[in-house]
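Heads up: the structure comes next, in structure tokens.
The other protein chains are all here in position, but one chain of the complex has been omitted.
Right after this comes chain A.
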Amino acid sequence: MYSPINLLFSQIQFNHIYVEGSILLVLLWILLRKAATTANPEKPVRYYLFDLRYSTKAICDSFFKLDIEKKIQSWTPKPLVDTSSPIRLPMENYFIESKASDRVVINGQTCINFATHNYYNFFDNKSIENRVIEAVNKYGVGSCGPRGFYGTFDIHIELEEKIANFMGMEEAVIYSYGFSTVTSAIQAYVKPKDIVFVDEEANFAIQKGLQSSKADVIYFKHNCPEDLEQLILEIDKKSPMKRKKRRSFLIVEGIYMNTGNICNLPKFIDIRIRHKIRIFIDESISFGILGKKGRGITEHFNIPTYEVDLIIGSLETALSSVGGFCVGSTFVVEHQRLSGLGYCFSASLPPLLSAAAIKALEHIDKYPEMLATLRERSISLHRRICLSKLIEHFTLGSDETSPLKHLYLSDESLSHSEQQSILKHIVDYCIPKGFAITTAAYLYKNEYKLPKPSIRLLASINITDENIDSLIHVLLQAVDVIPTKAVQ
């Protein structure tokens, strides 16, 4: 066995091997380089020290005397961040010096709060406060671990059960941050080959969740089921068989954060059923607000919850805590306990915030008349603005019953930045006069559809008609001083 190999070696002329070998190597390099660049144009080529491609490249490099060192030395990166155009943030000079409840102290001035999510004024509720303090006494200040590793407290399980029971659904999971709830939940189900239909005014968290999922995203006109149907039909016409095998999703919001409109859910559900699409609803705003008992958009339209695959909600809005949750059937929701990135890889919600959410939810459950009051207050805010002179300067977006309203400048000829600047001046005028209002913050260059600049007004149960009238009065004073129309 040994000797024939020895024989073979002794007969080989090594200089031949060198010459032919190097020609072969060069050829291989050319081929491989082509293959590498065409096969995978996205990824930069990565050479290993022991990699054939690398060694051949090294040979060629020295052969052609490419001066790598020079190239490396001459490379200069751009500065870490772009400081050429410093941005002035509209609200950067306002600091809260009290609880963010219906009266809020801003830079020493007590204001009526139209700016933060404080629908039920829970921050002034002593029984919730006591529950929060109790939680600190029992569980300490933090959770010190992700859910899998000793970060699951019984108070988290209690909150999950409460939410599931409240919604009449099988299971809920909670997250420690509202934004990450939405992105993580979407990423857990939507995979690169899937197709997703989403409202063009969907909030930023939905957009980012979809972007990370790398799925095919198709935007339809805001709250327009007809447009959605049209788009689906177009796709089905192009490749009739394909969509049957691809998972498709529809993502809408209960009350749209960016417009204040209530979703036209019955029609969307109808389309969903006919075209076999699963639906996720982001109820960050509508949970605890819409419906007779606060169960959100499904209750509002009397739609059985099994028609909806997943409801994503926030603890930061109606419940006045921090965090978010997803609720649905066990089959769907359980999956997030191992695939929701923000659920698995982040420390769980601090127990005290969990306690706040539990008590707030109990309150909503116990006193449904609060919901009616809020609705009535929202309608009053809406009507009073619409009936006032303000309407010469502004248009009020949003549904009448929604507590979240957008006040837009009505002059269409104003440029985007002019609108921003006028609105900022209006806010600057109102806050020292005792009205906490805020411009809606957007990263305009990152949004899918440029949202129209607005002042976002949030109703709460404690605002009175007098409060609303005096807000309107001050806004009118403001527009007297600040021109809201383009100069002709």
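Heads up, the rule we're going with is that a contact is a pair of C-beta atoms (placed from the backbone, for glycine too) under 8 Å apart; a residue touches a chain by one contact, two chains touch by 3 or more; residues count from 1.
Following the convention adopted for this analysis, contacts and distances are computed from a predicted model.
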{"item": "Omitted chain, identified by the protein name its UniProt record gives, among \"transketolase\", \"Cytoplasmic tRNA 2-thiolation protein 1\", \"serine C-palmitoyltransferase\" or \"PPM-type phosphatase domain-containing protein\"", "value": "\"serine C-palmitoyltransferase\""}
{"item": "Of A:Ile133, A:Leu233 or A:Leu450, the residue in touch with the unshown chain", "value": "A:Ile133"}
{"item": "Positions on chain A contacted by the hidden chain, ascending", "value": "37, 41-47, 49-50, 68, 71-72, 75-78, 80-83, 86-87, 89-92, 94-101, 104, 106, 115-118, 123, 129, 132-133, 136-145, 147-154, 157, 176-180, 183, 189, 191, 203-205, 208, 211-212, 244-248, 276, 278, 306-307, 309, 316-317, 320-322, 329-332, 335, 337-339, 341-342, 344-347, 349-350, 352-353, 356, 436, 438-443, 446, 456"}
